[in-house]
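Before I ask anything, let me first share the structure, which is written out below as C-alpha cells.
Every protein chain except one is present and positioned as in the full complex.
This part shows chain A:
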Amino acid sequence: MTDKPSDTNGKEGLSRRQFLKNSGLVAGGVVGGSLFGGLLTNQFQKKTVPNKKDMANLQDARMFFSRKEDFDILSAATERIFPKNDNGPGAIELGVPYFIDKQLAGSWGMNAKDYMRGPFTQNLQAQGYQDSKRNQDNQGPNTATQSPTPTPRYQTRLNRSEIFIIGLRKFDSVSQEKFGMKFVEATGDQQDEMLHMFEDNKINLTGIEAQTFFNLLLQTTIEGAYADPLYGGNKEMMGWKMKEYPGPRMGYMNQIEEKEFIIMDQESLKDYQTYG
C-alpha cells in the first residue's frame, strides 16, 4: 500500500482499523490480498467517506477480468442462464458474475490441481477423420474436450480462466456477425439463440470446444447462485431462500423423522463458524 494509515486520519478520513471494523471485512475470508489492498488504496486516495451502500458490497469489484467489456458479456450471459423471475433474483442480483470472477482468479481458474502436462492429443473417436498424430500444442483449434463422445473430457492446454476469456469474446464476435451488434446490446431472445449455439457446439473456438466453455459457464452460474455467500455470490443468501435451503447447520437429529416439510431461516458458514 502506498498510503500510510496516518495519512487517512484527517477530519473526513477513517482510520484503517475503523474502516475495517465498519465494513465488517475483518472476518471476511474470501477477499484476496490484492483486491483488498486496491480497494483500500483507492478509498483513501479519494479521502472521502464511502457511503453505506457501497460499503456493503466492497467485494463487488473485478479481481480477474481486466476488461469491463468481458465482464459485461459474462453478466448478460449468466442472467439469461439464471434470470430474475417470479421465484426471485437472477444471476446479476445474486452476484454470480463476481463469484465467477473470483473463481477464475483463484487456483480452480488456473487448474492448479489438474494434470496439465502434454501432449494434448486430439481424441480419435471424436475427430476420427483427422490425423491421429495431430498435436494441439502446434495446431490449436477444435480439439475434442468435453463432448458426449466416449473420451476423457478435459483435453485442452487452456486453463479455465483462459477458456472464459476466449468464450466470452466469441459471444461478441458471433453477435456482431449474426446481429450486427454487441452481445450485451442484443435482445434476450437473440442472446439465448447464441447461448444455444455454444451449447450445441455449433461455434468454433480456439483451443477448446464451445460446449466445454458453455458447460463451464453453466456450472459456475449455478454454483454462484447457490454456493455459500463467502464466495461472493448467493447474495444475502437469496439463492438459498428461493430453494428453502437453510445453509450449514449443526444437525437435524430431532427433525430427521419429521413428516412435514420444515422451513428454516437461512444461516451462512459465517454464522456457523461464529455461533456454531
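The criterion applied here is as follows: contacts are C-beta pairs under 8 Å (C-beta built on N, C-alpha and C of every residue); 3 or more make two chains touch, one makes a residue touch a chain; residues count from 1.
One rule holds in what follows: contacts and distances are computed from a predicted model.
*Asks:* So which of "ABC-2 type transport system permease protein", "Gluconate 2-dehydrogenase alpha chain", "Monosaccharide ABC transporter membrane protein (CUT2 family)" or "HAD-IC family P-type ATPase" is the UniProt name of the chain that got left out?
*Replies:* Missing chain, per its UniProt entry: "Gluconate 2-dehydrogenase alpha chain".
*Asks:* Given that one chain is not shown, which residue among A:67, A:178, A:202 or A:243 touches it?
*Replies:* A:243
*Asks:* Since one chain isn't shown, list which residues of chain A touch it in the complete complex.
*Replies:* So the residues of chain A touching the unseen chain are 80-83, 85-87, 108, 111-117, 119, 121, 123-125, 132, 150-155, 192, 195, 199, 218, 221-223, 226-228, 230-231, 234, 239-240, 242-246, 248-253, 255-259, 261-262, 269, 272-273, 276.
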